[in-house]
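Input: one structure, supplied below.
Excluded from the complex is one protein chain; the other protein chains are retained at their positions.
Going by the order they are written in, the chains are A and B; count residues from 1 in each one.
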Amino acid sequence: MADESYPDELRYHPEHDWARVEGDSATFGITWYAQDALGEVVFFDPPEVGAQVTKDQAYAEVESVKAVSDVFAPLSGEVTEVNDALEETPEKVNEDPYGEGWMVKVKLSDPGEADQLLDVGAYRDLLQSGG
Amino acid sequence: MTEVALTIFERSREGRRAFVAPPADVPEAPLDDLLPASMRRERPAELPEVSEPEIVRHFNVLSRKNFDVDTGFYPLGSCTMKHNPKLHERVAALPGHARLHPLQDDDYAQGALELMWYLELALAEIAGLPHVSLQPSAGSQGELAGLLLTRAYLADRGEERRKVLAPDAAHGTNPASVTMAGFELVKLGTDADGGVDMDDLRAALDDDVACLMLTNPNTLGIFERNIEEIAGLVHDVGATLYYDGANLNAVMGIARPGDMGFDIVHYNLHKTFTQPHGGGGPGAGPIAVSDRIEPFLPVPRVVRHAGGGGAGPGSDSRGANGAELTGEAGIEPRYALEHDRPKSIGRLRGFQGNFGVFVRSYAYIRSLGGDGLKEAAESAVLNANYLRARLAELSDYLPIAFDRVCMHEFVLSGSGAKRELGITTKDIAKRMLDYEVHPPTVYFPLIVDEALMIEPTETEPKERLDDFVEVVRSILEEAEEDPEVARTAPHTTPVRRLDEAAAAKRPVVRQPRG
Partner (left out) sequence: MSRYTSATEADRRAMLDAIGVGSLEEVFAEIPERVRLKRPLDLPDGRSEQEVYEELAALAARNRHCEAELSFLGAGMYDHYVPAVVDSMLARSEFLTPYTPYQPEVSQGTLQVMFEYQTAMSELTGLPVSNATLYEGPSAAAAAAYMAKLETRRGGLVCSRGLHPHARAALRTHAAGYRMQVEEVPLSAAGATDLDALAGAVDDDTAAVFLQQPNFLGTVEDLGALAEAGKRTGALVVCAADPLPLGVLKPPGELGVDVCVGEGQSLGNRLDYGGPSFGFICSAERFIRKLPGRIAGETRDVDGRRGFVLTLQTREQHIRREKATSNITTAQTLNALAGIVYLSWLGKRGLVELGELLLRRTHYARATLGLEPINPGPVVREFAVRVPDLDALVERARAEGINPGYRLGRDYPEYEDGLLVAITERRSRTDIDRLAAVVAESRAQVPA
């Protein structure tokens, strides 16, 4: 499994999801903390391409052997791509949560929402204070 | 033992058989005349082809890979793994029980109906609620019944409410039943003493609440001291109070849910009343209800008509103290199944319920009697408190979650062991398997970190409890030296730790076609 890390260039949501914003689109996933708490991921239940996701609302579920977790959208928009590789190899979420473990790509409806997200420092503080 | 685990399908050899058909004593009409080819199977189902000796060996060998209550200590919290009396199998196998068709005319099933009648009376007396239905198949179906009864009761009063309350420490079946019954769950917190958080309760109670579901003692093994106040608050808003009977073994003959203010109770005959667990069933989950809920009970109901020939009105009502188990001399009562109950919620399942389970539970109640049931509860509580006191010697590693006197079970936290020794509750549980005891329930309730829920039951002698303490002590001492042994346990069981992740990622749930 991956070593604990929180890349500087990402934006973070308090429910332990990250967003990589590039212009008016973004990629979402879950953080190292989230995958560590979950244990080995065995199943990712994705939204459909074209589905609407709303900031702060759950858009998918991720499962380990003994737990189910909602995955929360850090930002709002329309799903343009889903990481199909996770169907065969869901453990990528554990091995590479910010790279091959990405979950969805989204065309943002309101890129300004990103200002409300935490930067890496604020997210680390959140983890320090107890998640 | 390194024998590869073959399935019965893999032992199959073409042409072998155990079954010999009775002779074809009717004309052998061509099958096409009886059942058109379009309706017939083209290929037979791929069932095994094995002879009887191989069947016996296969399943015997499989059975020996199981640990069971007849073999050793099995302190699973909230499961009440007490001894299963052997008499019960004998009486359940009597042809009058085992080969009785469920649709036999009532007149020719009087023994069965009388047994059900008296079992209902006994259960009513134990719970302190007068009206019983034996129908639900297990505790979960009993819970669902309780919620459907609540819905029907409220609808009959012209009300429709959306919410049901349950503590965060509740067994997962409670919230699942809430959703299946068409309600929304509202969770209540647990206070520092291990009881329901009364502030949460008062804040949550309004006239949109249909029911509060509780277990008492609760899943921490702690008796809900505020139960009278809770019942009052719930009834004040017009909701029902539901009792999950999983922990009834602590209070039989000592306190009754009906007297505590509960409206609806379910029993787990496969816990408190010693129906063998069978590796996951069968069980039964009868329910008892108060007068105001009675009209909505599932059908059929068991009724008793006084006098011979069925003359006179049927009666199924009995006071909370009624328990005429010896019958009246000179009057031959007649028992029957009644279906005409206009307000009934209907049927939860087919026929009358798991009658074979009723036979065993009835035999148990007749064996113990009122005093014996009370003594069973007292012994269960004595054993649990003794084990709790002894395991307190190891509290640096396994502190108790709530430091109070417990009832029939208690919860420890493995957080100390995790912090000091680097072994988790899971590791401790797996290492116990090498000592030939079954671990307690682990990681439940969710509100306790690294939980171990321990319920010894009343049928364990003191020395077994002492042995268990030594097992736990050994495991912890060993971990002080070498935690790896527990982390990689078990070592001596038929299989070692299994890859559950692979089983969930790529489920293989049947033998592939050969």
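Just a few scattered comments:
Keep this in mind: a residue touches a chain if its C-beta (ideal position, glycine included) is under 8 Å from a C-beta of that chain, and two chains touch if they have at least 3 such contacts.
Here the structure is a predicted model, which is why all the values come from computation and not from measurement.
In the full assembly, the chain not pictured is in contact with A, B, by the touch criterion defined above.
In the complete assembly, the contact with the undisplayed chain comes from B:Ala363, out of B:Val132, B:Leu214 or B:Ala363. Among the residues B:Leu154, B:Leu382 or B:Ile447, only B:Leu382 touches the chain that is left out of the figure.
In the full complex, chain A touches the hidden chain at residues 43, 63-68.
To be clear about the criterion, only the chains that are shown with their structure count from here on.
We define each chain's centre as the mean of its Cα atoms; on that basis chain A and chain B are separated by 40 Å.
The touching residues of chain B, when paired with chain A in their complex, are 443, 500-501, 504-505. Across the complex, chain B is touched by residues 40, 42-43, 63-66, 90-91 of chain A.
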